[in-house]
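A single protein chain has been omitted from the complex, and every remaining protein chain is retained in its original position.
== subunit A ==
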Amino acid sequence: MNVEVDQSRCVAAGHCLASVPEVFDQRDDDGVVVLLDETPPEQQHERVREAAVRCPSAAIAVRARDSSS
């Protein structure tokens, strides 16, 4: 899986970090999302997908990784 975040959309509600701290963090000064891992391991996929769905500003995009890439 490939994860992308759009920092300009993020409203810094902190859900993603609360649910998958391995993958998401928040910037210290304004709480905006920081992506720690673009290609998280299998066991985090479900929580990452859930975080993407719950993000209040649709700032997280998840794509299935091309098997070739």
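Assume a residue touches a chain if its C-beta (ideal position, glycine included) is under 8 Å from a C-beta of that chain, and two chains touch if they have at least 3 such contacts; residues count from 1.
Just so we're on the same page, contacts and distances are computed from a predicted model.
Trainee: Mind telling me which option in "Cytochrome P450", "Tryptophan synthase alpha chain", "ABC transporter-like" or "Transport permease protein" is what UniProt lists for the chain we can't see?
Mentor: Spelling it out: the chain absent from the display is recorded in UniProt as "Cytochrome P450".
Trainee: On subunit A, what residues meet the omitted chain?
Mentor: Missing-chain contacts on subunit A: residues 11-14, 17-18, 26-32, 53-54, 56-58.
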